[in-house]
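The complex is shown incomplete by one protein chain, all other protein chains being positioned as in the whole.
As written, the chain order gives the labels A and B, with residue 1 at the start of each chain.
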Amino acid sequence: MSSWIPLWLHKLGSPPTFYRFAGKLRPWMLALAIVLGMIALYGGLVLAPPDYQQGDDYRIIFVHVPSAWMGLFIYGVMAVSAFIALVWRIKLAEVVAMESAPIGAAFTLITLVTGSLWGVRMWGTWWTWDARLTSELVLLFLYLGVIGLYHAFEDRRQGARAAAFLALIGIINVPIVHFSVNWWNTLHQGSTVRLFGPSTMSGSMIWPLLTMMVATKCYYAFSLCSRVRADLLALESGKDWVRQIAAEESAR
Amino acid sequence: MSQAPLGRACAAVLRRDLTLAWRRRGDIAMPVLYALIVTTLFPFALGPENALLQRIAGGAVLVTVLLAMLLALDGMFRSDIEDGSLEQLVLAPQPLALMLGMKILAHWLTTALPLIVIAPMLASMLQLPSTVIPVLLLALALATPMLSLLGAVLVALTAGTRRSGMLLALMLLPLCVPVVIFAAGALAAAQQGLPWIAPIAWLGAALALALVLAPLGCAAALRIALDA
Partner (left out) sequence: MTVSAPPLLAASALSFYRQDEPVFGPLQFELHPGQLALVEGDNGSGKTTLLRVLAGLLHVDEGELHWRGEPLRRDACAGEIIFLGHQLGLKGDLSPRENLRIAAGLHGERDGQDPARALREVGLAGYEDEPVRRLSAGQKKRAALARLLLVPATLWLLDEPYANLDRHGIALVNRLLERHVAAGGAALVTSHGAVSFHGGEPQRIRMHA
């Protein structure tokens, strides 16, 4: 049935192989995330010049914008693995999709919180129905729906499949929400101050931003590896390879 | 031996659900009553000032109708799962998506249609100008089937779970945001005397798409949820 999937992918898709692979990848990803994150923060908070209009307040974008990108990026990863899980019934894809959801939700929450903090300084209020913030809020609800549905089932694999289906519906919904919220915002003449406009951004602002983007991706990879490993052990607790690992761990 | 023709099967499902709804007509009245109660509460909360009520009337009626539909959504497949009728429907030699489409149609007829019928009354309770009421009806006529269709897919997904009421609302919110925006946008435009056809056209296009895709999605979701 799944014979035309490349062999290496098929091999990596087997829980024991992925468990070992993720175990090797994990420390590297964490180290990269910390180092790059530090560099980006130094670049963003110290080296980059203050904005002529917003002063130092704008510096929150070095957290806010990469988080917003990650919120969307992780939703994309989740939807792709959800698709793979539904079509080829690969257990690993189910696990990746379901373990991505909380990480993505966390990044989306960070985006909302930092956006709201910035809003206090800029608009003088904790919450504005700005098109971007509203879209992020809807994205958070999409994540919460997926997580909630996953946990509503007694059978975890069945829950994963149902939630994967919901994630796919959501990915169709994301651009529609974005488009409609933008339209709604222009209709109601909302706020016009942009956190991250198409305006000029100097190179000294852009490189910390891009570095932070890579750092968050590494953190995501680290976090995903850890979560998937734990989940695989729980899901496959009856299998021989898990017993073997348990024996190795206790012998240490 | 004869296979049942498709038209007859559709009619059988539709007739069954309508008969069942008729036998429990008290349940049909519940969403209507709920919408009436919520609408009554608005003036108490906001004050009986006509200008203010008029401003919020369109959106308030829309959200009220949506919540009232959500109330009834949970039960769309509930009893069919409990008594095994849904299994029989899945095993029938008919395209499941079409049969579910008939169930969704029956559900819309029994929950949304009564709400649309009383919508003008709710709107006039909140002082919506009578010239806007046709637009309200048009928006509801397009938005409520959307909600029934989208809701059906989500209800099907939660079919295998025990508690689903709040979860359903959480899942439906992101999906109904665009529907609410466009329906309310049309109303707001009509109230300001601006052209309102564009958002209505968008709603219509989305409904056409949902009419085709949602029953298929509903069937797929149900197969996942019943796989227990």
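In this section, a residue touches a chain if its C-beta (ideal position, glycine included) is under 8 Å from a C-beta of that chain, and two chains touch if they have at least 3 such contacts.
Since the model is a prediction, treat every value here as computed from it, not as a measurement.
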{"item": "Listed residues B:A35, B:L89, B:I104 or B:A188, member touching the removed chain", "value": "B:L89"}
{"item": "Residue, one of A:R132, A:H151 or A:K239, that touches the chain absent here", "value": "A:K239"}
{"item": "Positions on chain B contacted by the hidden chain, ascending", "value": "1-4, 8-9, 11-13, 16, 19-20, 23-24, 79, 82-85, 87-94, 99, 226-227"}
{"item": "In chain A, positions touching the absent partner", "value": "89, 155-157, 235-236, 238-239"}
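Please note the rule applied: only the chains that are shown with their structure count from here on.
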{"item": "Complex contact set, residues of chain A against chain B", "value": "86, 138-139, 141-142, 144-145, 148-149, 152-153, 155, 158, 161-162, 165-166, 169-170, 173, 176-177, 179-181, 183-184, 187"}
{"item": "Chain B residues within the chain A interface of the complex", "value": "153-154, 157-158, 160-164, 167, 170-171, 173-175, 177-178, 181-182, 185, 188-189, 206, 217, 220-221, 224-225, 227-228"}
